[in-house]
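Every protein chain but one is kept in place in this view of the complex.
Our next item is subunit A:
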Amino acid sequence: MRGATHARPVRPVVCAMALALAATACGGGGSDGGGDTGAVLSSSWGDPPNPLEPANTNEVQGGKVLSMIFRGLKQYDPKTGEAEDMLAEKIETTDSTTYTITVEDGWTFSNGEKVTARSFVDAWNYGASLKNNQRNAYFFEYIDGYDKTHPADGGKQTADTLSGLRVTGDRTFTVKLKQKFSSFPDTLGYNAYAPLPRAFFDDHDAWLKKPVGNGPYRVESYTKGSQLSLRTWGAYPGEDKARNGGVDLKVYTDSNTAYTDLMAGNLDLVDDVPAAQLKNVRSDLGDRYINAPAGIIQTLAFPYYDQSWGKTGMEKVRQGLSRAINRVQITRTIFQNTRTPAVDWTSPVLGEEGGYRAGPCGDACVYDAAAAKKLIKEGGGLPGGQVKITYNADTGSHREWVDAVCNSINNALDDDNACVGNPIGTFADYRNRITDRKMTGPFRAGWQMDYPLIQNFLQPLYYTDASSNDGKWSSPEFDKLVDQANAENDAARAVEKFRQAEEVLRDQMAAIPLWYQNGSAGYSPRLSNVALNPFSVPVYDQIKVG
């Protein structure tokens, strides 16, 4: 990368060229304060921890960019979260195992290359291949041949491509899954399934420096760790053309600074209102503050590998703990209503049709000190007389709410030592202890959905040995119902099966649901039509400037 000191002299030249070529807006948006930029907005951003590749991005900051520069086979409606065809002309199956996918004609990457069946198959093979170190490789685990390209047991990789993927025409390919998975097409809106141009494979380093995709925006310049400038791609063939000239994503180390910059008129959009500002955000921004539900749920998970928590009868204790937590009070006082008390194990953004219901948890999620005391007594009391809630103290404001939850439990049980927090210094160390099965009591578990399906809230978290089943909970009944749901060809019936599986979760209180997390954002007066999608990412292409 060029030194920061060199950026200044280079810039005017680039600007002049851009002006001469297309008379598009140039410069740094808000930071330069020039009037000619007009339609470009600036937005806060965090430095993505992983390289910006579709199958390698597993967090919001990188995902934000990918959702602007890529379009996949499906696209999730920003309001309803429903998966709608984007690049897919049709996705057909007769047995929920083999799918024939036809790519719509007329799509190209911003470098002019056509989007074909190959663009998808090559990208998916790249993502599934162990040697490419892609963090999201497991998204391809349902496809036939994944065990060869990505052996789980540390064995040698014996194939470079997935045997389940076959290009059958210029715009058609087939996907063979290793098991029935009826909602597979609805997962295809996730970034990991994005198509990739040849440039990605031919000159990988250059692509990483300046990613090329097929979305409504193209990358104009990328200074790692500081700023990513996106400009509207004029020749974008899709319906959802961007309504602004572009977006400058600026890296902020501290969301408080981003908020201050917004107040000073130096930044147009922050999509993470810091906890410290929640009290005055209404008076600062008025109706330019968004607080919308997102597909994130926070729970307390339990170590079922630990004998004292794993034995039968403990579900009473878990239910008792759940009833000892005053969710309404905590979400109001600690989170200023940016979280909503949970009443099930999914998220309201799924909607009734998607599988969310108000109330599967029922009374078990309602605060009642007397019932809590009784249940815990019936279950044989707290193991060792005390619960320790483990959490990582470096990110989020976990300490505040864990202390509040413990206070609530202590008050309900009339015991000052019933619950204490157990902070771990860093997130990596925290994850390590979970992976090494070193938890001895309940621990913080957060889940942000990958795609808006009830399956995504249940299977990865509670299915036996699933990728994110951190507490190692296991129930043959639950597994059976999930398998049946995946085999259902009818979406409504599949959802019904998942709901039954959720009831098993409730009876066992496999994890204590705490609250649903909202996405929050604030914006400057020059923006309008700002909304957050269910992934709590602003819908950039719909934002109007001026």
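Just so we're on the same page, a residue touches a chain if its C-beta (ideal position, glycine included) is under 8 Å from a C-beta of that chain, and two chains touch if they have at least 3 such contacts; residues count from 1.
We take it that contacts and distances are computed from a predicted model.
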| item | value |
| --- | --- |
| Protein name, per the UniProt record, of whichever chain is missing from view ("ABC transporter permease", "Cu+-exporting ATPase", "dihydrouracil dehydrogenase (NAD(+))" or "NADH-quinone oxidoreductase subunit M") | "ABC transporter permease" |
| Which of A:A206, A:V328 or A:A428 contacts the chain that the document leaves out | A:A428 |
| Contacting the left-out chain in the complete assembly, out of A:A137, A:V273 or A:I512 | A:A137 |
| Contact residue for the chain not shown (choose from A:P48, A:G81 or A:G354) | A:P48 |
| Hidden-chain contact residue, picked from the options A:I91, A:A199, A:M263 or A:V539 | A:M263 |
| In subunit A, positions touching the absent partner | 1, 3-5, 7-8, 28, 31, 47-51, 58-59, 130-131, 133-135, 137-138, 150-154, 208, 223-227, 250-254, 257-258, 260-261, 263-264, 266-267, 394-395, 425-432, 434-435, 445-448, 460, 467-468, 470 |
